[in-house]
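Here the complex is missing a single protein chain, while all its other protein chains stay put.
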Amino acid sequence: MKKIFPHPQRDAKPTLWRSLEERADTSSFRESLGREFSDAAAGRDSDGLSRRDFVRLMGAATALTGVGLTGCRRPEAHLVPFAKAAEWTIPGKFLYYASAMPAPTGAIPVIVTTSDGRPVKIEGNPLHPLSNGSTDAFAQASVLDLYDPHRSKEITHDSLKVSRGDLDNLVAKIRYTAGTNGGQGLAILVGKEQSPTVERLHAALAQQFPKLLWVQDEAISSPGSFDALLGPGARPSVDFTKADIILSVGADFLNPAESGFGFANGFAARRDPSGKMNRLYVAENHFSLTGGMADHRLRVRASEYGDFLAAVAAAVAAKTGDSTLKTLASGYKGTGAAFDPAWIKGVADDLIAAKGRGAVLAGSQLPDAVQALALGLNASLGNLGATITARQGMVKSAAKLADLAAAMQAGAVQTLLILGGNPVLTAPPDLDFPNLLARVPETLHLSLFADETSKVTHWQVPAAHYLESWGDTRSLDGTICAVQPMILPLWNGISSIEILAALAGEKVDGPSAVRATFNAGSKDASDAAWHSFLKHGFAAGTAFATAAPALNQAAAQAAVQSFKVESPGEFEAVFLRSSSVDDGRYSGNSWLQETPDFVTKLVWDNAVLVSPADAKAIGIHDGDWLRLTAGGRSVDAAALITPGHADRSVSIALGYGRKGVSHVMEKVGFDAYPLRSSSTICFRPGVKVERLSKDAYVFARTQEHENMEGRNIAREGTVEQFAEEPKFASEMDGELAPAKSIYPTPSYDKGLQWGLSIDLNSCIGCNACLLACRSENNVPVVGKDQVRKGRDMAWIRIDRWFASADHKEENLEMIPMAVMCQQCEIAPCEAVCPANATVHSEEGLNLMAYNRCIGTRYCANNCPWKVRRFNWFDYNERPLDELYFGPLAHKGMADSVQMSKNPNVTVRMRGVMEKCTFCIQRIEEAKIARSVAAKGSDVEKTPLPAFKTACQQACPSESIVFGSINDKESAVSRAKADPRTYTSLVHLGTRPRVTYMARVRNPNPAMPGASLVGAANRGQHA
Amino acid sequence: MSASATNETETPDLSAIARPPQVLNNRGPLWVTDAVCSIVEGKTPLWWYAGITVSGAFAAAGLACILYMIVTGVGVWGSNSPAFWAWDITNFIFWVSMAHAGSFISAVLFLTRQKWSLSVSRAAEAMTVFAIVCAGVYPAIHIGRVWFVWFLFPVPNNYGMWPNFSSPLLWDVFAVSSYLTVSSLFWFAGMIPDLAVLRDRATTKIRKFCYGVASLGWLGTARQWRHYESMYVLLAGLTAVLVVTVTTIVASDCATSVIPGWHATIFPFYFMAGAVYSGSATVLTLLIPLRALYPQLKDLITPSQLEKVAKLLLMMGSCVAYVYVFELFCAWYSGNAFERGAFWERFHGTAAWYAITCLTINLTVPQLFWFKRIRTCLPLVFVLAILCNVGMWFERFMIVTTSLLHDFLPSSWGNFHPSIVDILTATGTVGIFFTLFLLFIRFVPVMSMNELKAALPGAQPQHSGEEH
Partner (left out) sequence: MSNFFPRWANWLPVQLLVCVLLAGAPVTLGIWYYFTPKYTRVGYQPEQPVPFSHALHVKQLGMDCRYCHSFVEVSGHANLPSTQTCINCHGEGKILSQSPRLAPVRESWKTGQPIPWVQIHRLPDYAYFNHAVHVNRGVSCYSCHGKVNEMSQVREAESLSMKWCLDCHRSPENFLRPTSEVFNMDWHPGSAEKQREAGLKLKQDWKVNPPVNCGGCHR
């Protein structure tokens, strides 16, 4: 479809979205809210306000089986048109608005699909300079956050419901007192999302109330800053399209949540073996997305990252005779850990050989000393200015949480407004934040959920979701993006901008505050400029200036010299950013909770990740309990043995084990925050690990078996292999040549023939496709217990294979492989369905007619890829904790959750099979659009509107290509023509329409174990 | 045959090669009638009440579970992905196979003039019918949306849609239902003359009326006999054919799929062998106690007959053993990593103990019947027969579910744990089976009097049905 970006109604009345639905029912939304509030748990509240769900099909079904009374058969339903038509809105047609999702590591520019005024889907904004139209998993899932019935809905003061007026009075009072005493005792805590408007308001406030304490911090954030090393406000940024040799030390730059959005595509662009392929060295303590892509990977304890970099620096200096680097390296007094000299030499030589074409990265959360070493290396290798530039960002004069705590300790804070974050949960325990907070006379917390902090503060104010509020935010490159409301706040949410503006004495009316910033910031402040800003979702040319970074060697030396490393002790604990709940801000989102961890494939839980060697040493198996003790605090958590993890080191994801906020978070994982201290934010040395004799904890994992068992499922080779035999992947079919049918088989060569190709070489396994599919296709969440039983519903699953040619930890490789319905031309599932519920279309699609399915499950048995999903229970209509209650369970889905559903996809009822159909709703929509355009003319001469499948659209590395394979010019045809292309399980002769492009690694022959790289299938031919 | 029978009485020197008599102690026709009818006419023994209470309780529990399953969802079972089929289809195949043996024993042995099966056949047929009832439960209820089961039948409808005739499941529907019809007809037809006898001996009005209706006014005139026997032979022929075809169709549920461990051309034979094996085991399990509980049957159900059934069990057990070995050989010989993997995992994977139990029993127990001493020691035979049935149940699970648990992509391998509902439903079908069987021995003659009498020494030749 063609995208149009009109700006939304400013004076939008609730009716705009409330009675829009030209469908059968119209229960007033307000009532439903009342009910929702009364009984939040498990969304047990619906009078069956049904959109495209099966409720009425069930009605029909009962009528079929039962006695056919006319009443049952023909219930009177009503159609309710608008009283006054709403601009832009055509009932039943999608509208697309450009917006942006703020994030601490840089906003994600998005296009929001709204159906009848309800945002239902998030896509990337391809117009944005950083974006290729993709998103990350969190952006995809943010729709559900908007509609989450457990969001906080009322302003409360000392847990009494109060009105908006009371809040305004409070703000006015604060403003008045601050005006009198210059902001003495007033502190404001905000997150690290960069918003020009917030910055402007901060400036205004600072100017009005000079004594104001402005604190900006995040739960997981870098302890130091680059201000000293590269000059104030400067941030290093790597151009992966230019980098040939990359050394990453604990830097998970492919994970957007960790390092900001927009690196994956640049990196992927250089992974094409037919072009000049980059080489990636990774030293890390646990498998990360980046580690999975590595050509050479070394397991290094987090506390030894610095030692590793120092060693490399020393080796480089030794060879190049760079004395500054030499002193820098020798200045680093680390743990004295030793590394395989061959490894260090190999990396050093390779980096030197690629002077000016290499890049050395250190994890964003590592201390300045380690950053200094990395930058020192880059400076010495001439990478600064070549592959690494510096973005001249805002100069941050903000205090940190520790400063705030100190001020509170000193009793210097009378009024604290917490407009971002959840410090009571996330603050390092040594700050004793909860108690300090309790002592502050006037405290306010603005948040989506009434969470841990809200319970302590006097005021709890429901925050407006970014899809509900006006705002602006910066993406990683500094480009200013517009944040527009798609819908009026569902539960009277208020944005931080509104509060700050009120505090600064500004009158807020819709976008006025944002518009003011825009006018102040841009040369052209005309309405036209403003509208194009909203229409495109960003202001072109507002990116930070970039310059060749100049490393302040003196500062670097100082940082390294002053750095004192704690001895790592027997064990270190590394605190991970969860791939499902980030730092805990998404723990309420069931889509994300049920999204498997990149590496462990764990859902609804975190775990203490332990290396196999350590596990043997401690004598534990998966699920056994460990007690981690550090700084007098201890955490009991279940362990999960993780291949590729560094020894004498354990990792645990943050943001789990929360209690009493929403039932989604209950009994989910273990809280690791108590283990941190303000000096050890990202890892903590000297942790005591002891085994507890409790009976084992049962994890829910979507993949239990990670060994390919000698079957060439995910295929990989090396650059040399590819050079001498480009078709090495299809060669692996060996004697298992495609089976030939003795019967005549359909050819499928007319008109549109849909096919899909997945490039394993650029696929990083980031889960974005998985979430996009869940959101697009109304895939239900089934809960921990059901996943444990092996009943998860995800239409795309990302199989994560561990392979090692010599079965040694050292040479372990990780290969993610996305598997969805392969759309076999000769589909085993179709032949066996007795009801004809799954049949083939003339366009080569393996269709699934839910309403015809009776659920014999034979198709799923007969599916070699096991991609068919069965509705064992009424997952959409029954609370997940009452699945077994049968008719006694509460019925119906929360009205707000219903609003999040895609109206073009049937919501499946219990007892039916479901699976990927290449987003047939999008295919049909495109074909309909073409026919409509053709009118009274030859439709085949009319071009088909461009469209993508949900997974393809979300993929940051553009690994998924979809289109008609009958059109030889199409991208998918070209992808399938690539020599690396192979078909999985080709010997079955089912002729899948999904093909894979083998992964190619680029090992450095000089490295130890180079011969074992890219050898996942070595010697495993059938 | 009757010729040889007369010979026996006249020339004792041939007795060495003579076949053992079907009825011991030279009992006369009248005695046979009394013996068999006494079971129905005598007063109900206490053990019968006890038995029916227990089996009835199990049946009730099973039915309750089925109801719960239907209103709640298939999820109440332990089934999952990849084991989309588990105990449901396992039990279906278990029962339906058992059913085949009954018809095989009665129909095929009848057609091949195996007189020794006479006393066994009636019970075997009853077993067939009841087993199909138990089997039929599962295909009906195991589906996700039972209320749409009519999609399976080719009825004209306003969707303008037909079922998919290429699906083995659809063949199942037709096969099993026609098999139920024919085998119950065959069973009932065999009973008509005996029901007439009961009618004639009936003392109370009610009995007289019921048996009267049931025996369809049987007079036993020569004309009726001629029609009767031709009809009986025809039904026998039809049943015999169905035994083979239905097994084949049930086998094709697996054989037509692509799953390693399912996808094998040997399956029809595999299932047939397994069927007769489990069936004869069940016959022994049923008749040996029956014989013990009703002493008057000792002369009718003779040790030599039971020994023959044991021999049949031995033979079929050996066939099954052959298939096990052959399957493993093929897997190895195919050189196909997936085939090999499937069978490797079958004995090493998460559900290995099912396969191991199955093989341990089915490879050893029947082979014990090579020894005459074991074969003829009825209590031992009884125990071993039960063991065989257990072994067969495990075999069905091994075929259906263990194969599913370890198919092509190791990433989707899984495990299966039965839920309480699984278990109660399974025991429920056993309860149903025994409830029906107890009713059967109480209200209809447990063996075919007319055929037995025909087999007596000096019985009229034209009654032995040899002129066909």
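The first chain written gets the first letter, and so on, giving A and B; residue counts start at 1 in each chain.
Everything that follows uses one rule, which is that contacts are C-beta pairs under 8 Å (C-beta built on N, C-alpha and C of every residue); 3 or more make two chains touch, one makes a residue touch a chain.
Keep in mind that what you see is a predicted model, and the values were worked out from it rather than measured.
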Would you indicate which residue among A:91, A:710 or A:945 is in contact with the undisplayed chain? A:91
Touching the absent chain in the whole complex: find that residue among A:850, A:962, A:982 or A:996. A:850
Of A:678, A:841 or A:1011, the one touching the omitted chain in the full complex: A:841
Have a look at A:617, A:723 or A:932 and name the one touching the chain we're not showing. A:932
In the full complex, which of B:30, B:46 or B:155 touches the chain missing from this view? B:155
Hidden partner chain, residues of chain B it touches: 155-161, 199, 208, 212-213, 217
Name every residue on chain A in touch with the hidden partner chain. 13, 15, 19, 22, 24, 26, 50-54, 56-57, 60, 64, 68, 73-74, 76-85, 90-93, 837, 839-842, 845, 847-852, 904-906, 917, 920-921, 923-924, 928, 931-932, 934-940
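By our rule, only the chains that are shown with their structure count from here on.
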Cα centroid separation between chain A and chain B, in whole Å? 57
Along chain A, where are the residues that touch chain B in the complex? 61-62, 64-65, 703-711, 713, 735-736, 786, 789-791, 797, 799, 801, 819, 828, 831-836, 852-858, 860-862, 864-866, 868-874, 883-887, 909-913, 985, 987-988, 990, 1022
Residues of chain B touching chain A in their complex? 68, 71-76, 78-85, 142-149, 151-152, 159, 161-164, 166-170, 173, 253, 256-259, 335-338, 341, 404, 407-415
